[in-house]
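I'd like to ask some things about the structure below.
Missing here: one protein chain of the complex. Every other protein chain is in place.
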Amino acid sequence: MTDARRRAGGGLSEAEAIELAKQGDAEAFEALYDLHKRRVYSLCLRMTANTAEAEDLTQEAFLQLFRKIGTFRGESAFSTWLHRMAVNVVLMRLRKKGLPVVPLEETVETEEDTPKKELGGPDPALAGSLDRLQLERAIEALPPGYRSIFVLHDVEGFEHNEIADMVGCSIGNSKSQLHKARMKLRELLKTSRAAKATRP
Amino acid sequence: MTCAEMEHVLPEIMEGVRTADQEAHLQNCRECSGILADLDEIRQRARSLHASEEPSSRVWESISTTLGEWRSETDVIAEQARELQASEEPSPRVWDSIQATLNEWRSEMNEISAEAGVLADSEPSPRVWNSLEIELRKAGLIRRPEPPVASGRSSGWRWAWLAPVAAALLVVGVTLSQRGHAPQGPASVATLPMASLEDQKMLDAVALRAPSMRAVYENNLRRVNAYIRDAEQSVKNDPTDPEAQESLVNAYEQKSMVYEMALDRSLP
Partner (left out) sequence: MENRLRAARITGVLIIAAVLMVAAETRKEYHFPVGAKASVSVTNPYGPISVKPATGNEVVVTAITHTDKVEIDQSQSGDRVDILSHLLAGADSQSGRVDYEIQVPSDANVTLHSSTGPMRAEKLQGDVNLEGTTAVVEVRDLNNAHVHVRTMEGPVTLTNVRDAHVDITSVSGSVVLTDVTGRFVQVNSASGAIRYDGDFGTGGEYLLTSHSGDIDAVAPGYASVDVTARSVTGQVENDFPLQPKHTPFTVKVGSAFSGTMGKAASSVRLLSFSGKIHFRKR
């Protein structure tokens, strides 16, 4: 528990912390960091699949929060506002590195990227046998463009119109790329499972 | 329905939209129903990854250090400002130091804003649109759409933005007054006045996006420019005339509407 919370008798609400942080209260800002660090860091980690990069981006997102918290008017939930800020920080970094944020519909996919069609009979279902670690590894192995869309929609819960707005694509593109990302994940998970099964 | 057709509509089915045909196929096709079940499992499992990771303590330490540095810099600036107030003659060294720090902050802010701008505008030819938008917003010629106002609003509110409109008037009015136009009656569209450089840029941008609409925008822009010209002349003739002032506000509202429509990328 931080001093700010102790000072307030252990009951500093998020709204109170925001108002104090706007006035430069360091402890209130730390309280906000504690409240939201997991969500911001998880987002950065999933989008970049790199721990060091994710920590760097988390730091950048919160520093930007410190600079801009004075502009927060309460028109949306604070977590939504911060979340979008974090997404923009990540997307800016990806663009700086020249990495695709979202594959364009017109882009010709590589052999490696395109989800393969099923061959042979049906495989055992994933349902009931998919664990978190397997899924995390599969997400890390996704091409960056697919990874962004999948993380923003299925992990972080953004709607397609929000994603389209943030990354600069059409809603239709967002939907079709999400589907391809999920199909690719399915393929990666099946391949990994098959590889495990054949290991001595 | 075939499996190939089913694959095509899987995204819609995942969103809960399915027809009787599609339902029937899923009941009878193990492969397709298997794929759907797998995708659904992936989607549901993905939610469990939300906010699931904890950053190391290094992250907060780094943030805290940076915030401390910023606070020190702010204190230095504040101290220098106090010195400045107290001294009879400002030392050039003090000014140089303050300006250097402010310039650093300014370029940092500009970098962030520019990157945010690049992020927001990722369509073809963003520079044309952005430079137009920025110039128009600076001139107060376009503004964000406002929500409908509750009853009881009188026409008095309209004077509230006469000030920025008057500023825009200076820009356009000087240009037009140099041409020495007098109020004229209705004229054919082709003879109506055109265009500042911004108007031409806007029309060129419309032509890039929707060539068939260029003529529509050009004709209407001419009409609006004629409106502005005549309204400005009326105000010049009698600056105290409230109807003339209102006319000028109306004319600029029209122009801002044309620009907003031209810059609206959701429509041709």
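In this document, chain identifiers A and B correspond to the written order of the chains, with residue numbering beginning at 1 in each.
In the analysis below, a residue touches a chain if its C-beta (ideal position, glycine included) is under 8 Å from a C-beta of that chain, and two chains touch if they have at least 3 such contacts.
Please read these numbers as outputs of a predicted model, since none were measured by experiment.
Across the complete structure, the visible chains that the omitted chain touches are A, B. Across B:S33, B:Q80 or B:N220, the residue that sits in touch with the chain not pictured is B:N220.
The missing chain lies against subunit B, touching residues 17, 148-149, 151-155, 183, 185-186, 210, 212-213, 216-217, 219-220, 223-224, 226-227, 230-231, 234, 243, 246-247, 250-251, 253-254, 257-258, 261, 264, 266-268. The missing chain lies against subunit A, touching residues 106, 159-162, 164, 170-172, 175.
Convention: only the chains that are shown with their structure count from here on.
Subunit A and subunit B have centres, each the mean of its CA atoms, that are 26 Å apart. Touching subunit B in their complex are the following residues of subunit A: 24, 26, 29-30, 33, 37-39, 41-42, 45-46, 54-55, 58-59, 62-64, 66-67, 88, 91-92, 95-96, 118, 122-123, 125-128, 130, 132, 135-136, 139, 150, 154-157, 166-169, 175-176, 178-179, 182-183, 185-186, 189. On the side of subunit B, the complex with subunit A involves touching residues 10-11, 14, 30-31, 34-35, 37-43, 45-56, 58-60, 62-64, 66-67, 71, 109, 112, 115-116, 118-123.
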